[in-house]
Every structure is written in structure tokens, then in C-alpha cells.
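One protein chain is absent from this view; the other protein chains keep their places.
Labels A, B and C are assigned to the chains in the order they are written; within every chain, residues are numbered from 1.
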Amino acid sequence: MEFWINAALAIILTVIGIMAVSQHRLFAVIILSGAYSLVAATWFVVLDAVDVAFTEAAVGAGVSTVLALGTLSMVPGKEKKRPVEALPLSLAIATGMLLLLAVADMPQFGSPDTPVQQHVGPHYITQSEKEIGVPNIVTSVLSSYRGFDTFGETAVIFTAAIAVFLILTGWTRKKIITKPKSKTKSPELDV
Amino acid sequence: MSSFILTQWNFIIVVGLMMIGFYTVVARGNLLKKMIGLAIFQTSVFIFYISAGKISGGTAPILTGNPDTVYSNPLPHVLILTAIVVGVATTAVGYALIIRIYESFGTIEEDELTEAMNADALTEHEDHISETNR
Amino acid sequence: MSELFDFLVTAIAIISLCLGSLGVVLGALGLIRLGDVYQRMHGAGIVDTGGAGLILFGLLLLSPDWTVAVRVALIGMLIVFTSPTATHAIARAATLAGIEPILARRSRKKPQKDDA
Partner (left out) sequence: MQDDPVIRVVTKVLTPAIMLFALYVQFHGDYGPGGGFQAGVIFASAFILNAIVFGMNRGRHVWPAKFNLQCIALGVILYGGTGIASLFMGGNFLDYNVLSNDPIAGQHLGILLIEFGVGLTVASVMVGLFFAFANRTQHLRLLDLPSSSDDGTSSKDKPKANAKPKAKAKTNTKTNGAKAKQVSTAK
């Protein structure tokens, strides 16, 4: 049963992805990418990652779409039509084939004795209640065991916000160029 | 072969999504579409991490008090949780740059952008020459 | 007596879950197949009320304790508030953008009706 839900969501996700990149109207591309994020969030719930699903639904489908639409309101709404290019396609397919070879060597999906499950994960699960006392293990790992990591991420968000403010709401060099002109000929420029 | 598809289903789909995103980033010339392709690429990596942490028959890593419960690995969840928010913050920087590029060059298609930049460089060069001659 | 009651509640819940799933599928089909934005909104409305509403009703009946029931009821309230508003906003934006309903266009060009 779980496999079939998995399979159906994966196929929906792939179809939405292909639809999103094959559209030429950018509005449709953005809305489809929002739908893609929502389906990915549903898949995260199936894969037991409720916190990640929550974040993906709020950020990926919500704020990201709003920002993309804000960008779209300032740039042309249609993409220039291009034919399917052979070299990038073959490059993508070649990379995919190589990664499929690597996937063949991956441990079986869902097995409890993979290397991923061997090291720190069991410690978090068994000791979190004793050491942190918070039921949600994701929260305890996020803020206590890996607090440095989250501190770095917060700093990255801070820096990105400052960068956007400087790029979009800062002064430009053009201002310095046009300013003397507007002082000398202000009545004409105000029109 | 079929057992390979059945057991590694998630990873195969992840590779497929990666290919879609990669092709979009490399081949499509529209900068906004490149960002969307990047988001698809990013999400495929997220699904890869979460799939690697999944244990069949497990539940979400929130302690229930029952000692027999099997929990999926919380570590990939934490890594991806922060990666999603950082991803949207960096994507916003990309969008801001797209807006500034459009305001400066009047286009967000890559090939036209190259032409416009070349033309701009040419006019600047001519300006420079005329200034030095003057 | 209480066994019969439980059975009835479960049966109603399962029936409403099935109907809700059917509603979601039909709404999605309408969203793809129908002609213009106003007709597609009808498909989206079926997903919101018929689909999500019936599924939430089924889950409300099946909820194991009252905290879950309250949460499901809150989600239902949210859908009752937001879904008609979103539909209204889309319809209003479409009207302001000057998009005519496809039926109005057809009735104006009567001779070409057979072609379409």
C-alpha cells in the first residue's frame, strides 16, 4: 500500500515537473512549480518527514511562489521559444545514467540497517528524551545537538535578506548620474 | 531489473527529477525559468535525503512513549528543514538580480543579454575613445 | 447497541470518504477538461466543497479523540472561509482583466456555433 502511494506521488511529481519546464508562459511555469512543491510536501508526509513537509508547504508553495510572481510582474511574461537542444539534453541524460549506476549500489530503500541509520541517528532517537526532554526529536536535533548548524543557516538567511535589500531598495549609481541634471532642469523631468 | 525498480523506486524518480531540473538550468535561456529549474533540482535533492532516512514501517520522529515504535532517522529531516528556508532566501537573491538585469538590459533571455552586454561594452569603449581624443 | 452505532458511524465515514475522493477526482478532471477560467473555477469549487468537505467530514467521524476532532473542524472552518474568497478573487480578477465567459462569446457569434 505504502509503495503504491509512493509510486503515484512520484509519477504526479514527475509529470508536473515536465509540464512546468515545457511551458512557455512564465505564469503557468510559476503556478506549476507551486503545485510541484505541494506534491513534494505530500510526499514528505508519506516519507515520515512531517516537519519538512510543513516547511516545504509554507515556504516552497507559499512564499517562493509569491516572490516569483512579484518578479514576474516586472519582467516579460513569455519565454522566447527555443527548440530542444541536443547537447544539454544528452548531458543531462548522461548524468542521469551515471547516477542510476550509483543508485544500483545504494542500499535498499527503507531498510533499517543502512549506513545512514547506523551512526548518530539512533543516538538521537534513544538519548534525546533523557538529554533534552523534548518529544519532537527534529526540534531537539535542530536546536540543541546541531545548534551551530542552525546558527549558520540563520546567518545565511540574514545575509541573503541584506543582499536583497541592497540590490532592490538601495541607491543606484544611475541616481548619482541623473541627479545634477534633475537639479538644473527639474520642471521638464517632473512631467 | 523489476526488483531494482521496486526497491529503488524513490531514488530512480529522484534521478529523473534531477535530470529535468539540470536540463532546464543548462538549456533554457530565460533566467526566471532557470530559477524554477534550480528549484526542481533542489527539491529532488531534498527527496533524496528524506528517502535515505526513511525506515519501512517507521513513524515520524516524534516520541510517542511506546518503546516498540520504530522512528525514521531525524537527521536528514533537520538538514533539509534548514536547507529549504535557506533555499528560498538565496532564490530571492536570484530574483532580485533578475529584476536588476531586466532594468539594465531590457531582457532576461540569455542570448539577447549577451548581445546587449556586448553592445554596451562597445558604446562604453567608443565613449572612452571620444573622451581621450577630446 | 453501541456496536451498531459504531458500525453505522464507520460506515457513514467510509462512504463520505469515498464520495469525497470521487469529488476530488471529478473536480480535477473538470479543471483540465473545461473550457475557460469561469468554468474551471467550478471544477475547483467541487474539489473544495465536495471533495475536501466530505473527506474532512469522514475524518471527523473517524477521529480517535476530541483534540483531533477539533483540529479537523478547524481545517474545515478554514476551507469554508478561504475557498469561496479565493474563487471570488479569481473571478473578480478575471472580470477586471476583461476575460469574457466562453458562453457569452458563443451566444454573440451565433452563426459560428456549429463550428465550435
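Criterion: a residue touches a chain if its C-beta (ideal position, glycine included) is under 8 Å from a C-beta of that chain, and two chains touch if they have at least 3 such contacts.
Please read these numbers as outputs of a predicted model, since none were measured by experiment.
Participant: Who does the absent chain touch among those shown?
Facilitator: Spelled out, the missing chain touches these shown chains: A, B, C.
Participant: Would you mind spotting which of A:62, A:88 or A:112 touches the chain that isn't drawn?
Facilitator: The one listed residue touching the chain not shown is A:62.
Participant: Just checking the interface: what residues of chain A touch the absent partner chain?
Facilitator: Residues touching the hidden chain, for chain A, are 50-51, 53-55, 58-59, 62-63, 66-67, 70-71, 73-78, 80, 131-136, 138-140, 142-144, 147-148, 150-151, 154-155, 157-158, 160-162, 164-165, 168-169, 171-172, 174-175, 177-178, 180-182, 189.
Participant: Residue-wise, where is chain B in contact with the chain that is not depicted?
Facilitator: Where chain B meets the chain not shown: residues 60, 62, 81-82, 84-85, 89, 92, 95-96, 99, 102-107, 112, 116, 120, 123, 127, 131.
Participant: I need the residue numbers on chain C that touch the omitted chain, in ascending order.
Facilitator: So the residues of chain C touching the missing chain come out as 78, 81-82, 85, 88-89, 92, 97-98.
Simple rule for what comes next: only the chains that are shown with their structure count from here on.
Participant: Just curious, how far off is chain C from chain B if you go by their C-alpha centres, in Å?
Facilitator: About 33 Å, centre to centre.
Participant: Starting from the mean Cα coordinates of chain A and chain B, work out the distance between those two points in Å.
Facilitator: Centre separation, chain A to chain B: 6 Å.
Participant: Spell out, as numbers or ranges, the residues of chain C touching 2 or more other chains.
Facilitator: In chain C, no residue touches two or more other chains.
Participant: Quick check: in the complex, which residue numbers of chain A touch chain B?
Facilitator: Chain A reaches chain B through residues 2-3, 6-7, 10, 13-14, 17-18, 20-21, 26, 29-30, 33, 36-37, 40, 43-44, 47-52, 55-56, 59-60, 63-64, 67-68, 70-72, 74-76, 79-80, 82, 84-85, 88-89, 91-93, 95-96, 99-100, 103-104, 106, 108-112, 114, 116-117, 120-121, 124-125, 128-129, 135-138, 141-142, 146, 149-150, 153, 156-157, 160-161, 163-164, 167-168.
Participant: Can you tell me which positions in chain B touch chain A when the two form their complex?
Facilitator: Against chain A, the touching part of chain B is residues 4, 6-13, 15-24, 26-30, 32-33, 35-37, 39-40, 43, 46-47, 50-56, 58-63, 70-93, 95-100, 102-103, 107-109, 112.
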